[in-house]
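Removed from the display is one protein chain of the complex; every other protein chain stays in position.
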Amino acid sequence: MTDTYSYLGPAGTFTEAALRQVEAAQGQDWRAVSNIGEALGDVVAGRSVAAVIAIENSIDGGVSVAQDALATIPGLRIIGEYLVPISFVLVARPGTTLADVTTIAAHPVAYAQCQGWLNAALPAHHHLPASSNVQSATQLLEVDEAGNPASIADAAIAPPTIIDHYDLAVLAEGIIDNAAAVTRFALVTTSTAIPASTGADKTSLIAELPTDRAGSLVEMLEQFSTRGVNMSLLESRPIGDELGRHRFIVDVDGHINDERIADALQGVYRFTSKVVFLGSYPRADRQPVLFDERYSDAVYREARAWVAGLLSES
Amino acid sequence: MTDTYSYLGPAGTFTEAALRQVEAAQGQDWRAVSNIGEALGDVVAGRSVAAVIAIENSIDGGVSVAQDALATIPGLRIIGEYLVPISFVLVARPGTTLADVTTIAAHPVAYAQCQGWLNAALPAHHHLPASSNVQSATQLLEVDEAGNPASIADAAIAPPTIIDHYDLAVLAEGIIDNAAAVTRFALVTTSTAIPASTGADKTSLIAELPTDRAGSLVEMLEQFSTRGVNMSLLESRPIGDELGRHRFIVDVDGHINDERIADALQGVYRFTSKVVFLGSYPRADRQPVLFDERYSDAVYREARAWVAGLLSES
Amino acid sequence: MTDTYSYLGPAGTFTEAALRQVEAAQGQDWRAVSNIGEALGDVVAGRSVAAVIAIENSIDGGVSVAQDALATIPGLRIIGEYLVPISFVLVARPGTTLADVTTIAAHPVAYAQCQGWLNAALPAHHHLPASSNVQSATQLLEVDEAGNPASIADAAIAPPTIIDHYDLAVLAEGIIDNAAAVTRFALVTTSTAIPASTGADKTSLIAELPTDRAGSLVEMLEQFSTRGVNMSLLESRPIGDELGRHRFIVDVDGHINDERIADALQGVYRFTSKVVFLGSYPRADRQPVLFDERYSDAVYREARAWVAGLLSES
Partner (left out) sequence: MTDTYSYLGPAGTFTEAALRQVEAAQGQDWRAVSNIGEALGDVVAGRSVAAVIAIENSIDGGVSVAQDALATIPGLRIIGEYLVPISFVLVARPGTTLADVTTIAAHPVAYAQCQGWLNAALPAHHHLPASSNVQSATQLLEVDEAGNPASIADAAIAPPTIIDHYDLAVLAEGIIDNAAAVTRFALVTTSTAIPASTGADKTSLIAELPTDRAGSLVEMLEQFSTRGVNMSLLESRPIGDELGRHRFIVDVDGHINDERIADALQGVYRFTSKVVFLGSYPRADRQPVLFDERYSDAVYREARAWVAGLLSES
């Protein structure tokens, strides 16, 4: 029996490239869906054991829809993260040349990332916004009943792997402005089993500040800094009820099995019970977490034993 | 002689509604442009004295393109902020009924904000992404050479004011899911003159953490908290050079003419010289800033006078 | 069978007045000793179940010898504190008048506390330092083999209760300069049983800063402040090995059975394992400890249960 993994399809997307890195998913069923909400819906409904979703981009930052979904859909957990380098090619129907291109279909984020090249190479182009790069690229090949092209676009921005799946012509390669662009993907499930600690882990949570202590973000963040815990990501997202109210997405270095992380989580919870634990999981870069020895598990255990000893005597 | 103000047009946009709130702009030239970059470009090039741009939305959070532009284009200053309540209507060519609607043109952000209503009222609709709501609405009225509709959309999501300018039929009103939605706009200029302190002010800045002290965000934020300065906004945006490196957009309550703000700014600068002062300006809500008396100007002046007195004696 | 309590005697001392406040000591054996070291020695050797010693004076501060003994003698615990108002009378052999007084015997601390009155009433007096006020007062009544007064003093400073025990003449009352003077006494034992929490408790400890982080006192004290724990006493005492190295005597509001105190103690221990828990015991003033509700036991338990729940699922 096989497990099903949902991902933003169709084949050839960066999300699929991320899914290829998920060891447990190899040889299983891969279910291509059309957006992050659908992928997470599969997981919640049990149609899939897990979904791969983009959560952060080195150029554009946090993926809002992913962050908002993780904050508001109960029971989701991140159990892995994967990095995929981002690059783009300009594709068209076979036979098309660069000089033929007037209208370019592209997801707004991809379009923005290729601005420099587009303005230089095709200064007079028009942009046709698309909700999926791969989808708009494949639409270039579709025809209507009369045999005319279904899309009004002449070309599309797509990941290089597109040509593994579709018979498209590559008009230009490496058109992304920032060659170091990378996207971070999360493997999301509803299982509450936490991946074992590896010494190179990350813990994610989402928290709202208590309403009666607005502006006390620093106090919440100090729960980590006073325990020697490094924060690798802090993003804010509007809660949506009124301007100025935010929830915060926080990634810290370490695993909930680490004493200092468990202690910091308790500190955060005491500060605000509106906190969602998103998971502890191995870092994609496998870099061991460094921290001051005074926050080690051994030191925590000794301190707890000391106080327990004092209390047990009475 | 009149001054020119740039804004995201065409007439009928929320940005135009914000510009209507700018007292100095009344009776001046209003220049409609097609995106935020163009608006700021006008200001930098001197084609306009100021531009109004959306910078934060109560549903979607910070406007990334605005934040990134303010962070990277030198010499920009915010001199005012304005709030515009957001609501949407569904418009179509006169004669169209709701039952006729299959394809809906909308900017992805507006589309996302109307999901609930759309799924209930038009479960089988298709979405045609647009780069401008007003523009896609007006395109409903355009015809090609053959006299056929130029747009493949049947309807568009647009601000209610659209009907003041165009002959469109309103198929549904109040279709936004969150009736309290509001967008914050900034009036941006290149003048370094800082608006006078009003007692109800906000100060905005953008800062990068020093590279050699990654993760020290808390320490930077403490520059404000230890001086009794409340932070009303903290957003992070990727710097773009590598995953995990961010700059932070910070709004705090108070004016650079307030001693505690000037002192906190110095503290931030000592922490990181990669800091951009975006301006001090009156808060849109005109709520006076409250703070502990021990951080008042008088207390600051007394303390400075005390130390100055000690030093002058020697 | 009776228990023995050691105290700085002889009868009539302020320490005896403190011992009178110790409920458990009523009807037991009271053993008068000549100094604090002897009193604590009785406790350590098992000759007494407890000792009452002066530990703080509202005029002179911490009693160094008591603090140093508590820091260096292992196994001592404070189980109660008692306040005794301090006042002094000037006593002499019956028949002596104020005009006859030239030399005044007094412990240096008592002498210092009566400076104002002495300089006004007896400007030409001499001071004979004594190691015990009551003892030097009683010596006024002793005679040598020849029948001459054994003491060269004409008068002595003593507590008012001296005349309950000895046939001395009171030359002047209320001679202490500060009428509000009060001394704090501790009931010290070697039992590790901690008095039950009363809601109006104090916890005492003595800690050394780690040698490799000199100057980090603030960081240690933050273990309390970040948990809403108020510190009512902070005294430093030289460790003695080199100038500038101190240990710190700390009293905080609360009981080790309070979650926030137990948590803070763990924090201190992680910071420095050179910490001595001196005890949790009812405050002499019986004032309930006030603290922010977010540091309540319930909040601590909820936070711990939350993290425990997360961990148990994995």
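Think of it as A, B and C in the order they're written, each chain with its own count starting at 1.
Going forward, a contact is a pair of C-beta atoms (placed from the backbone, for glycine too) under 8 Å apart; a residue touches a chain by one contact, two chains touch by 3 or more.
The shown structure was predicted, so the numbers you read here are calculated from the model rather than taken from an experiment.
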{"item": "Shown chains that the omitted chain touches within the full complex", "value": "B, C"}
{"item": "Residue of C:Asp42, C:Asp201 or C:Glu235 touching the missing chain in the full complex", "value": "C:Glu235"}
{"item": "Full-complex contact with the absent chain, from C:Ala32, C:Leu221 or C:Val275", "value": "C:Leu221"}
{"item": "Hidden partner chain, touching residue among C:Leu70, C:Ala130, C:Leu278 or C:Leu310", "value": "C:Ala130"}
{"item": "Where the missing chain touches subunit B, by residue", "value": "192-194, 222, 226, 256-257, 262, 265-267, 269-271, 273, 277, 294-295, 299-300, 302-304, 306-307, 310-311, 313-314"}
{"item": "Where the missing chain touches subunit C, by residue", "value": "56-62, 64-65, 83, 108, 112, 127, 129-131, 178, 180, 182, 184, 214-215, 217-219, 221-222, 224-225, 230-238, 240-244, 246"}
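Note that in this section only the chains that are shown with their structure count from here on.
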{"item": "Chains in simultaneous contact with subunit A and subunit C", "value": "none"}
{"item": "Chain copies touching (subunit A, subunit B) - same or different residues, decided at half shared", "value": "same"}
{"item": "Subunit A and subunit C, separation of their C-alpha mean positions in angstrom", "value": "61"}
{"item": "Subunit B and subunit C: spacing of chain centres that average the CA atoms, whole Å", "value": "63"}
{"item": "Distance from the mean Cα position of subunit B to that of subunit A, given in whole angstrom", "value": "25"}
{"item": "Set of subunit B residues in contact with two or more other chains", "value": "none"}
